[in-house]
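Would you mind keeping the following structure in view while I ask a few things?
A single protein chain has been omitted from the complex, and every remaining protein chain is retained in its original position.
Moving on, here comes chain A:
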Amino acid sequence: MTQQTHVPLADTPLTIAGRDFHSRLLVGTGKYKDFAETGAAIAQSGADIVTFAVRRTNLGQDAEAPNLLDAISPERYTLLPNTAGCYTAKDAVRTCRLARELLDGHNLVKLEVLGDEATLYPNVVETLKAAETLLADGFDVMVYTSDDPIVARELDAMGCCAIMPLGSLIGSGHGIQNPYNIRLIVEQSNVPVLVDAGIGTASDAAMAMELGCDGVLLNTAIAHARDPLRMANAMKLAVEAGRDAFLAGRMQRRQGADPSSPFAGRING
C-alpha cells in the first residue's frame, strides 16, 4: 500500500467587491504597544485585509514620527479604512471621503455608525442613511451592523458588499452571543457575512466560521492577548479550522453514545 500524502484541500477565495482574498481573517490595527508589534502580529495572522482609523493629525508632533502606513504597507495589504468613532451618518460619510483621499481613490470602506459610547452598539438608522450616501458616491461598503437579520437583509439589498454583524459588543471578548441570528443572516445573504466585534479567543473565531460565515474581523482579541503574536497565529488557525469544519459538514448530534470501535470480535464477547 502506498503511503497517503497530505494534499491541500480546495476552497473558494473570499470575494469582496469583485476582489479575491486568500485569508478569511481580517484584523484591526488598534491597541498595540507600538507599530513594530502591530506589523508583526498582523503578518503572523496571515490577514490580507487590515482595517485602520482616520483621525486628526497631531500637529505638534515630530513630522518624522513613524506612521501606521509604514508598518502596514498599502502595497502588501488591502487597507480598509473604518468610520470608528462616528455617531452620525454625516460624520461617517465625511470620514470615508477623507479616507478615499488618503488612499488615493481606494473606495473599499468599513462603515460603522455607533449608537453610544457605553455599548458602541451600531445605530442602524444612521448606518442605513450613511450606506445609501456612500453607495451612491461609488464606495464599496462593508457594513458593521447589529445581528438583526432584517436590518442585514436591508443592507444587502441596498448593495453593501459585505454584511458584518457583531458577535457581541466591540472589544468585549464575549464571543458570539446569538449564533442563531448569525446563522439566519448567513443563510439569507447574497454577499459575504463576517462576524465583526466580540471575538475573544480562537474558539469564538472558529465558531463564526462553523456557522458558515465567510470571514471574521477582530482586533482586541489579538492586541490584548498576553502574547499577541501567538494569538494572531491561533486566530489564523481557528479561522482555517472553522472554515474546514463548515465545509466538511459536522456529524449529527445524538442523544446517546455510539462506540467508535466495533463490538464484534471483542475478546470478552
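Things worth noting here:
Following the convention adopted for this analysis, a residue touches a chain if its C-beta (ideal position, glycine included) is under 8 Å from a C-beta of that chain, and two chains touch if they have at least 3 such contacts; residues count from 1.
Basically, contacts and distances are computed from a predicted model.
For the omitted chain of this complex, the UniProt record lists the protein as "Sulfur carrier protein ThiS", which is one of "Formate dehydrogenase subunit alpha", "Lipoprotein", "Sulfur carrier protein ThiS" or "Elongation factor P--(R)-beta-lysine ligase". Contact with the undisplayed chain is limited, among A:Asp20, A:Glu101, A:Glu187 or A:Asp227, to A:Glu101. For chain A, the residues in touch with the chain missing from this view are 27-32, 38, 51-57, 59, 63, 67-69, 79, 81-82, 84, 94, 97-102, 104, 170-171, 217-220, 223.
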